[in-house]
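Only one protein chain is missing; all other protein chains are in place.
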Amino acid sequence: MQKIIQDIESRYSVSEKEIRRNNLCFLTIPKNQAISLVTYLRDYQGYSAFTLLTAVDWIEEGHFQLTYLLNNPTNYTEIGVRTMIERDHATMESAHHLWESMQTYQRELKEMFGIDFPGSPRVDEDFILEGWTDIPPYRRDFDTKKYAEETYFPRPGRETNDPAEYMKSKLFPND
Amino acid sequence: MEKENKNIPLVKTKTFINPENEKRSVTAPDGSIIEIDPIKDYFCQDRPKEYKVRSGAVEKFLNWARAESLWVLGFGTGCGSIEIPPLVTPRFDMYRYGVQMRPTPRQSNVFIISGYLSVKTLKRAIRSYEQMPSPKYIIALGSCTINGGMYWDSYNTINRLDHYMPVDVYIAGCMPRPEALLAGFAKLKELIKAGKAEKANEYVRNLDWYKANQKKIIKDWNMPDYNW
Partner (left out) sequence: MDYSITKFLWTLLGLFIVLNWGMLMSSTMRRIGARVSGRFGIPWYQPWIDLTKLYSLKSQVSHGAMFFLGPVFRLMGGVGIFLFLPIIYGSDHWSNYSFSGDLILILYFQFFGMLGMALGAGEGGHPHSAIGISRGLSQFTTIEVPMTLAVISLAIQYQTLSISDIVAAQQGGFTTWTLWTNPLATAAGMLSLLGAFGHSPFNLVKAPNEIPIGPPTEYHGVFLGVLRTNGAILHVAEAALFMNLFFGGATNWVELIVKTFLIYFWSVFVGTVFPRFRIEQSVRWFLKVPTIIGIIAIIIFL
């Protein structure tokens, strides 16, 4: 693992590395090098299995964090390639030519976060939210609760308890 | 925060209509060009009618037959769909009570909404429900169908099923066990035999209200108003 990381560091500008276990690490690199690194890992380091592509909304910093999680089936190690992209007009280079399943992940991210992947097949088609007109629902400035209450006829009289507080009051009423 | 929001483009994805259902012009065999709009031309646009409720002994006898022969549509949504297969296993064996599974909506009477319904699934559920011949019944399984359950504040799952489809029997729980489902069938039989399970007619009477509710959340309504 250390060897591969050193190898990557010599070729790419890794800004941050996080080694979770001896078979899992996350590397953060600039946006324009990410696909290149993923291709390098796939073709030269044996990380041929694409596990997932996901995004995290860092609204305070104005970033989306994309994570490409790759798996090496021969020595059972995983590398997550992280990259930060601008939150406004978020676009990312498409990687559908590397794995076909990437298309579906990119289509989902387009729908859920509004991250565009130009050139990815069927990326503009509806995936789960058919005919969605609001801002993409996984962005953190989307108020899910307010939207649900306005849209879906909440049943009146519904009580909600904080699970921790409720269990405490039930189990230890004297404390 | 507000300022940032204005910069974000509203990502309106292109509505994907099945190519078979798009408006197009076709050259007829005699050479003339005709315009077809499949949704209008191929599907029936009529409003549904209420089925006639007979009176007296005939209706009682038919109600008994309907109650003892419940054909369930094999349509699973949410977590509850995993509670239905045990019903046909030796432990619960719902065939004893005249409950059978049917694979097509045309042949079934009972629709089990087995858990949360996302908007996408609701569209399919409505289509399937409207294709079933009357009299038809809906069993709503789990608290998701009653008040949203644990998905009550989700952006994509409905809260109250009875605003979109008429429900005969609710089974509360998260998830109810198969025994509860059998009890629900027993309750449904009781209602049918007493002549109280005529929600299919109610759906027809209040069709406009149901359709308004449905169209409020199903934004890309690319199907006929009533799916025959």
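Labels for the chains are A and B, by order of writing; each one numbers its residues from 1.
Heads up, the rule we're going with is that a residue touches a chain if its C-beta (ideal position, glycine included) is under 8 Å from a C-beta of that chain, and two chains touch if they have at least 3 such contacts.
What you see is a predicted model; the values in this text were computed from it and never measured.
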item: Visible chains in contact with the missing one; value: B
item: Among B:Cys44, B:Met150 or B:Ala186, residue touching the chain not depicted; value: B:Cys44
item: Touch with the omitted chain, as defined above, among B:Pro38, B:Gly98 or B:Pro224; value: B:Gly98
item: For subunit B, residues in touch with the removed chain; value: 44, 48-49, 51-52, 61-62, 65-66, 68-69, 74, 88-90, 93, 95-96, 98, 100, 102-104, 106-107, 109, 133-134, 228
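One rule holds for everything that comes next: only the chains that are shown with their structure count from here on.
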item: Of all residues in subunit A, those that touch subunit B in their complex; value: 62, 87-89, 110-111, 114, 124-126, 128-137, 139, 141-142, 144-145, 147-149, 151-155, 158
item: Residues of subunit B that touch subunit A when the two form their complex; value: 1, 4-5, 7-16, 118-120, 123, 146-148, 152-160, 163, 213, 216-220
